[in-house]
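Before anything else, here's the structure in question.
Apart from one protein chain that is not included, each protein chain of the complex appears where it belongs.
Naming follows writing order (A and B), and every chain is counted from residue 1.
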Amino acid sequence: MEYVIEMLNITKIFPGVVANDRVTLQVKPQEIHALLGENGAGKSTLMSVLFGLYQPEEGTIKIRGKEVKISNPNDANTLGIGMVHQHFKLVHTFSVLQNIILGIEDTQYGVLQMKEARQRVIDLSNQYGLRIDPDAIVEDISVGMQQRVEILKMLYRNNDILIFDEPTAVLTPQEIEELMKIMKLLISEGKSIVFITHKLNEIKAVADRVSVLRQGKYIGTVEVSETSKEQMSEMMVGRPISLTLDKEEAKPTNPVLEVSGLTVAGHHQHKDSVIDVSFTVRAGEILCVAGIEGNGQSELVYAITGLVKQKGGTIKLNGKDISNATIRERNVAGLSHIPEDRHKHGLVLEFDLAENLALQTYFTKDLQDKGFIKFDARTKRANQLIDQYDIRAGRRAKTNARSMSGGNQQKAIVAREFERAPSLIVAVQPTRGLDVGAIEYIHNQLVKARDLGKAILLISLELNEVLEVSDRIIVMYEGEVVGELNPKQTTQQELGLYMSGSKKDKEVSHV
Amino acid sequence: MNIPFLVQQTMFFAIPLMVVALGGMYSEQSGVINIGLEGIMIFSTFMGILVLNMFIGVIPAQFLFILALLVSGISGMIFSSLHAYASVYQKANQVISGTALNMFAPAFFNFTMRNQTGSNQLYFFNQYRIPKVALLGDIPFVGPLFFTNTYISTYIGLVILAISVFVFYKTRFGLRLRACGEHPQAADAAGINVYRMRTYGVLISGLLAGMGGLILTIPTTTAFGGSVAGYGFLALAVLIFGQWKPKRIVFAAFFFGAMKTIAATYTSIPILLSLGIPGYLFKSIPYLTTILVLAFTSKKSVAPKALGEPFDKGKR
Partner (left out) sequence: MFKNVNQEALKTIFASLVSILIGLIMGLIILLVTDPNNAFLGFQRALLGGFNRMPRSFGEMLYQATPILLTGLSVGFAFKTGLFNIGASGQFIVGGFAAIFVGVRWTFLPTSIAWIVGLIVAMIAGALWAGISGWLKAYRNVNEVITSIMLNYVAVFLVNYLVVATVFNQTRNESLSPTNAFIPRGFFDSLFPRTGVHMGYVVAVVVAIIIWIILEKTTFGFELRAVGFNRHAARYAGVNEKRNIVLSMMIAGALAGLGGALLYLSATGVHIEVVDVIPLQGFNGIPVALLASSNPLGIIFSSLLLAHLNTGGFYMQTLFPTEIINIMVSVIIYFSAFAMITKSVLEKYLKRKGGKNA
């Protein structure tokens, strides 16, 4: 039987790292084939090679039995290969229709002909049940609709080999179900799908076979129906891994963070991004704010940490009103922050590790004297943290931050923020983009901090993390708190209902 | 106060400003900052005037002017290709590369002029003024304003505007160019050659800036001294004030053109003269108003998202 895709002994090297090491992938026609691996295992790289974004150093690719060379996305497209990327490749200021036709526009003497294209898009949208508005501007539409636009891009180009890169990262459980249905429909219409993920549930739900990559190497391919999640997980990580976090019951005491009636203005929309939100986080507990990305969680955190001035409401830390305090004042008062975007907010990549570790404390008496930096003290403190938190850095304190791995960069940020002995730790997506080992580590650190009496406000989009790590959950939808849940008693389905706004509790103030 | 005169002067200042700003728009909408518009204008004007002087009497006046405009435009393209190469293929710092162009052009002009002629004023014989356009110049009210004491370059400038707007919004090229400035990764994934599109963007800015330099110099001076008095930077301000869109750019260009006119002609406007403001302050008006306008409009400024970021295909 002929495979529709064969990638044989693919090797792809970037400066300093072998992203794919003689990897083989074989996909049967009309199957949903999952590609499983941790962050950094090489899955996206392999698919980028298939899609023509990268050229492999070694290896061959066969499509429908014929050996081919894919030098750019146009070649891939001609072969019928399309890709929905993890970070959507959509031009935000263009309309849906413009995005779909970009690259294969109908023209006459160079002038755009939109009428037929529009009709075709509408026809495709109806055929596959992908609801979109051709004239909506992409920056205004929901993430779910944006993904449908990405899928339509592929269908418009008559692609029948479809690659999905971590498609469910941004969807609610209900939307994920819908996507699974769409995938099954696509298969029945003759398409073949490769589906990159690190989520075992989804593989179980929809994939026929799964190929596993680990640290750039190909581990093996198994039938999904014959393999347990634990087995898949062990293939992915290389050792038996507990899928649950070991933690004791929380013993919350005094309130540390009290947010009352907080309202934050929105960016370009007229609607506020945070609307009358109130909650309390106590010492010794982990409160998680769950929700789909873009429902106000980021703005909530910005207001609490001081990056943005709130429109209304108050914020109290250990009883003290910090609603109008500067960022520095809040930090000194005991607020620690592990930011969402470690490269944008967490680190100065051009600085070395010691400088980054001192980023929150450089002005304290320990590290400076009358404005002059105490270099020895700073280096000593940095080395202490490096040992304590097991941060891997080639040149220890002098390592350039940019050269460190994502996991170690995050460890450095965690080290810095925990070290200040704060009362409140605000952790936003702390394990995003990290491998299982690092994720485990950070979860343990959070629980440890909780047991030492810190209050932790966790913002997460990963449902597993939400259910595993938190002691209490509140869900945000369109800027409001719509529900409070007990992680031991709720399910992913129920969470999903709240997250998508389908369910809402009447009385959810001052949780 | 001679209103037709003031309107004509405004046209002489506004049209080149608009043309250069439109050029800047093409470059920046493709994602490349082009600070070097000033240098490009200077270099190209130099070339254009050389052509005028070379073929005077040989080719009829207006055709000669058009030829010179073409030469200026092409010189601008060639000169700007240096910036394109540095910015797109070498991923160099775009502001520094543009600054290098700005320093090179006047130095080149002065060097060549002083070497060949000993002076640094390049004179040209202005035979291009059109006292009155046949028929159109006789239309009451509109005629004296827009069709007398004018130059063909003005109308060419308006044609450039029309073509620019059309290409920008209605063609495949325009769509792809804008994609490269907003989200080059998306364009790349759609199979568009981002490097090539950005190069085109910069070359077009060179073409238009080159023509703009000549369009500015001919009606407003009798000799070219190797300077355009900051026009290239004013064009950048027009671009920013115009939020990188043609319609607003036109408005901004005419606003600043009017400011320039006031600075140049205040002695003939009794009201302004009577205010007793020293001459130096008047000369500063275009520059000061630029700062003021930008101060009030930059807060919500939305530049093309990928502007100034070199595109690297291999970046993970």
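Note that a contact is a pair of C-beta atoms (placed from the backbone, for glycine too) under 8 Å apart; a residue touches a chain by one contact, two chains touch by 3 or more.
Everything quoted here is computed from the prediction, not taken from an experiment.
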item: Omitted-chain contact residue, chosen from B:Phe55, B:Tyr155, B:Phe233 or B:Phe251; value: B:Phe233
item: Which residue of B:Val7, B:Leu67 or B:Ala100 touches the chain not shown here; value: B:Ala100
item: Chain not shown, touching residues in subunit A; value: 15, 305, 307, 326-329, 331-332, 337, 339, 344-351, 355, 359-360, 362-363, 368, 371-373, 395, 398
item: Residues of subunit B (touch criterion as defined above) contacting the omitted chain; value: 35, 82, 86, 90-93, 95-97, 99-101, 103-104, 106-108, 110-112, 114-115, 229-230, 233, 236-237, 240, 278-281, 283-284, 287-288, 290-291, 294-296, 298-299, 301
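Operating definition for what follows: only the chains that are shown with their structure count from here on.
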item: For subunit A paired with subunit B, centre-to-centre distance based on mean C-alpha positions, whole Å; value: 45
item: Subunit A to subunit B touching residues, read off their complex; value: 14, 45, 51, 53-54, 72-74, 77, 83, 85, 88-94, 98-99, 102-105, 107, 110-112, 153
item: Subunit B - residues contacting subunit A, complex; value: 170-173, 175-176, 178-179, 182-183, 185-192, 305, 313-314, 316
